[in-house]
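Omission of a single protein chain aside, the complex is shown with its protein chains in their original locations.
Now for chain A:
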Amino acid sequence: MKVTIKEVHSVFAWSWLISNHAKENGESKNDVDDEEDVCGICRASFNATCPGCTYPGDECPLVVGDCNHSFHVHCIYRWLDTTSSKGLCPMCRQPFQLKRGLAINDSHIKKFQDLHLRRTQGQAQEALAEGDEEALGRVADQQSHGNGIIDEQGDVIMEQGLVVR
């Protein structure tokens, strides 16, 4: 008997490859193990969408931060767009920036740069108006940190010595 496969209509389930790096750093607690595939902002699965989207995947992609925390791009963008975020990762409170060299981040870099710029400028204006030197200094720090992202040449030296409370 000869068996000839004519056609295979196969079904694949796709999922995001989530970096577990952050957890390896010991940041994750045991009790959040179940939530490893959940966006820290909207609590929805990475493989689902943020609350504002209908279609997962291309239309509601993920980004990964330098701190190795992943989020729905819409979620983290919306978060960073608030003043209360102070530009920090909501999970680890480190300044959030897209991790370099990852294909999934590539298409979002410009957008995040613009956001960062807008926020620091706003803060600088505020500080100037209030004559708050200290705040201004802090903004300057952030700005230089932002430049670190913006810098297409990859001037990573700026990243050192950045202290954020």
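In this section, a contact is a pair of C-beta atoms (placed from the backbone, for glycine too) under 8 Å apart; a residue touches a chain by one contact, two chains touch by 3 or more; residues count from 1.
One rule holds for everything that comes next: contacts and distances are computed from a predicted model.
In the listed set "Mitochondrial 28S ribosomal protein S18c", "Anaphase-promoting complex subunit 2", "small monomeric GTPase" or "Signal recognition particle receptor subunit alpha homolog", the entry agreeing with the UniProt name of the missing subunit chain is "Anaphase-promoting complex subunit 2". Annotation: of A:C42, A:L62 or A:C89, A:L62 touches the absent chain (contact as defined above). Although one chain is hidden here, its contacts on chain A can still be listed: residues 1-17, 45, 47-48, 54-58, 61-62, 102-104.
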